[in-house]
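Input: one structure, supplied below.
Yeah, one chain of the complex is gone here, protein chain that is, but the others are all in their spots.
For clarity, chains are labelled A and B in written order, and residue numbers in each chain start from 1.
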Amino acid sequence: MGTKLNNKHKAVLSVICIALFLVLVYLGDIMIRPGSSMKMLITVIEKGSIFALVAASMNLLNGFTGLFSLGQAGFMLIGAYTYAIFTIPAASHDKVYQYFNGGVIKWSIVEILEGRLGIVGHYLGMFLPMLLAGIVVAFVGFLIGIPVLRLKSDYLAIATLGFAEIIRAFFQWNTLGPITNGSNVLRKYTTYNNAIFPVFIAGICIAIILLLINSTYGRAFRAIRDDEIAAEAMGVNLFKHKEMSFVISSFFAGISGALLAMFQTTISATPFTTVMTYEILLIVVIGGIGSITGSIIGAFLFTAASEWWLRGLDAGRWLGISSDLMRPGFRKVVFAILIMLIVLFYSRGIMGDKEFSWDGFFAWWKNRPAAIKAWPAKRRAARAAKKEAFALKAAARSRAKQSKQENEARKASGEALFTPLPVADHVIVFDKEGK
Amino acid sequence: MVYGILRLINFAHGDVFMWSGLIMVYLVTVLPMWLSAIIVVIFAVVLGTTIEKVAYRPLRSAPRMSIMISAIGVSYLLQNFALYITGGLTKTYPSISWLQKTVTIGTATTKMVTLITPVLTIVLVVLLVMLIKYTKIGMAMRAVSRDFETSSLMGIDINRVITVTFIIGCGLASIGSILYFSNYTGINPMSGAMPGLKAFVAAVFGGIGSIPGAVVGAFVIGICENLIKGAGWTTFSDAFTFVLLIIILMVKPTGLFGEKNLDKV
Partner (left out) sequence: MDERKVVLKLSDLTMQFGGVVAVDNLNLDVHKNEIVGLIGPNGAGKTTAFNCITGVYEPTNGSIEINGQVVIENYPKGKMKDAYKGRNQGKYTKALTMLPDQVTRLGVARTFQNIRLFKGMTVLENVMVAMHMNQTASVFGATFRSRKAREEEKAMREKAEELLRKVDLYDNRDDLSTSLPYGKQRHLEIARALATQPSILLLDEPAAGMNPQESDDLMRFVGRIRDEFDLSILMIEHHMQVVMGICEHIYVLNYGGQIADGTPEEIQANPAVIEAYLGGDE
């Protein structure tokens, strides 16, 4: 396949795109004044990246290992609490734990490290509890996995769901109040101050998940998903690999829980219900079960739609249409109907089980439909033309480099030939042809 | 009870249950009690069969995961729709005077509903068991629960059987909801989720596919939960159900009265 140079180009291209995105997010968060409608964009990016991470971790289980697990919300809950508990400044303990005499933990990792190492310590102090959150959740996942992973499909789903509920009850238990603050909220813990933080952390975690999936272990996971009995007959230790996948998925769910805690600035056990797990699952489904790229796109679409684009449905006016039907709650109904339509008629999701690749992107760009071709010309003619020229040049360059042979190989291997499908919003959607 | 036949966790079952309650709340404001009760049952049946037609039937040959996802999607939709209708407020269930009547047996006094619930349950269970054991459609149900394909080859109209199953299941759910909400009068969009899951736990407890098993399971869960609440562990009353579920799944995955299943290689 692709020559070395070509791969290098692709890597450079990816790095540039990611770096550019990070810089934009960073600047965006600084420049956009609170109250501006564009602030919503930043919120969507923050929340979207957190959910992208948890969706990716769920996809690792459901899409790549074939384990239908519904415990993600419970794992996020533990992660969120672990992070919060260890980062509440000492001075605030009396206020936060007002019903529990200031709680038992009277220190904060952030403060300890900040006192010794200054600003480096501050970030290290945020990073370590986050890592700890991941590790604690991974350990809990390990313990839960031992009995649960012996179960089959529906039973596994309901048992993990059950564990999530048990965890929730546990954290609301008043006897543990000095640590968890019982059914009261935890607040005043250290949070990040720029949207780049969650994007960056989630990005790294998702990259790790991608690396895992493309390793020999990832292959073993997919073998289990495709056929447990055959995988076992090929020497794959079922339990060991399922447990591994479960623990790793829990770890990242824990990290995303910690990020969510930072995003929300207060945390309580109440919202981490099965409904939250369902929402994560629906993100995975929208994006495509078995595609991490899909999970990322799904997460951003989901948050953007529920937090931003469809807001107007609650307020009475949306896209210039106003109706009496549109009152609080209508957004969620429309949203749920959209999701149902996707589940029923478009069950492969946006990406199916394909991942984003530059080859696929250029191939798609080459064949993009007229509507999309015309769109940039109409809206932002000058800028779009420049962009198009660049992309076409790049595509031409890459095409020239790729030998004819390679093209044939690609065709023969049935690699993603993207057909674009415009969906609800002005967002571009990929689907694999056939089947 | 739908679980047994379809071998599918109907995540939306609890929401049908909740919706029956909700419809009742709205109906009694305009209609007499007995009429609204009947309409509620009809409504639940229609809702259930619609769900089955729209969300499950097209996916019958799809992998289990898709069906479960579809079920979760339906549940999500029903909950959000209820949220929209009620505006997220908790509605008060109408008190059905007949059910709230106090009865005195010997020295003990209790509400009618407490008395009627177990009696009605037993009657319905007996009817259901008889239906499944002795009628033609019952026999078809048992066959379908074993093997979709073979039973369709045997000339059983699977769609019809499953529809009937949903009719019965949802009808029972709506009757259950009348009894349940007469006791716990607050009803909100989320109040179906827990009973729905608990019903599943009860079914697993008793052994999937065994109706008396499910009833025994439900009673055990109910009694244990009240004991736990009584012991002052209210936070854990819901969690307990799941602890129970997990223990059963570990120790005896076939449930109390269930049958064994073997995988063929």
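Note that in this section contacts are C-beta pairs under 8 Å (C-beta built on N, C-alpha and C of every residue); 3 or more make two chains touch, one makes a residue touch a chain.
Worth saying up front: this structure is predicted, and the values here are computed from it rather than measured.
Can you tell me which of A:I112, A:L131, A:I208 or A:L392 touches the chain that was removed from the display?
A:I208
Among A:L143, A:I229, A:L341 or A:A389, which one is in touch with the chain left out?
Only one listed residue reaches the unshown chain, and that is A:I229.
Extract the touching residues of subunit A with respect to the undisplayed chain.
208, 211-212, 215-217, 219-220, 222-223, 225-227, 229-238, 244, 248, 290, 353, 409, 412-415
Simple rule for what comes next: only the chains that are shown with their structure count from here on.
Approximately how many whole Å separate the CA-defined centres of subunit A and subunit B?
Result: the chain centres lie 34 Å from each other.
Write out the stretch or stretches of subunit B touching subunit A in their complex.
So the residues of subunit B in touch with subunit A come to 7-9, 54-55, 58-59, 62, 64-66, 68-70, 72-77, 79-81, 83-85, 87-88, 190, 193, 197, 200-201, 204, 235-236, 238-239, 241-243, 245-246, 249-250, 253, 263, 265.
Once bound in the complex, which stretches of subunit A touch subunit B?
Of all residues in subunit A, those touching subunit B are 62, 68, 147-148, 151, 153-155, 157-159, 161-163, 165-166, 168-170, 172-174, 183, 229, 273-275, 278-279, 281-282, 285, 289, 327-330, 332-333, 335-337, 339-340, 343-344, 347.
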